[in-house]
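Every protein chain except one is present and positioned as in the full complex.
Right after this comes subunit A.
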Amino acid sequence: MALSREQVAMRVAQELQDGYYVNLGIGIPTLVANYVPAGIEVMLQSENGLLGMGPYPTEAELDADMINAGKETVTAIKGAAIFSSAESFAMIRGGHVDLTVLGAFEVDQNGNIASWMIPGKLVKGMGGAMDLVAGAMNIVVTMTHADKYGNSKLLQSCTLPLTGVGCVKKIVTDLAVLEVRNGAFHLLERAPGITVEEIQQKTAGKLVVDGEIPEMQFN
């Protein structure tokens, strides 16, 4: 069975390490915050200028001056810091954020990512995505392995305008966990019940399958 959005988020959460500063994009990446493994502490960075993002506020805590990068009302945890957009992106550009998780339309075997623009459709903008992919030490992309017509989103070469070049390290899809290195996708894990053949069939780019591929483990 292909993973649900929540299961993709649960699997990405296994990438978190104690003491990580993490930036989570909109969509599935946001859900990762719900599955931080017990016993580790991570600090969420929101690029509008908040380090130490907490949960949504209660009615009583609601404050229009307290939002996240998705423009949602949010809270700050104890120990949070708030700062300007320039300071926020200094953290990102300077490589101080340990892990960025974001969605994409396409990735390719050279680690290029396309996530913001589909020619012929209205372009709303890249927001902070280009800065994040250029700056983070470690980038995990979450997406469905193929589009709704069955076309692979893991390509030899991205067809859409890029968000960044050579930056994607790891991909968690609804079917598999893959690493991108040396110009190929390396299959690390498969979703429970998904065969290597199905992943091969839905991966248009170069796929390396080395030995027995384990199923993802969920606790």
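Everything that follows uses one rule, which is that contacts are C-beta pairs under 8 Å (C-beta built on N, C-alpha and C of every residue); 3 or more make two chains touch, one makes a residue touch a chain; residues count from 1.
What we mean here is this: contacts and distances are computed from a predicted model.
S.K.: So which of "Poly(3-hydroxyalkanoate) polymerase subunit PhaC", "CoA transferase subunit A", "Heme exporter protein C" or "Tellurium resistance protein terD" is the UniProt name of the chain that got left out?
M.R.: Cross-referencing UniProt, the chain left out corresponds to "CoA transferase subunit A".
S.K.: Using the touch definition up top, pick the residue from A:77, A:123 or A:137 that touches the left-out chain.
M.R.: Going through A:77, A:123 or A:137 one by one, A:123 is the residue touching the chain not shown.
S.K.: Of the residues A:63, A:147 or A:215, I need the one that contacts the missing chain.
M.R.: Answering carefully, the residue with contact to the hidden chain is A:63.
S.K.: For subunit A, which residues reach the chain that was dropped from this view?
M.R.: Considering the whole complex, subunit A reaches the absent chain at 46-50, 55-60, 62-74, 76, 82-86, 88-89, 92-93, 112, 117, 122-131, 134-135, 161-165.
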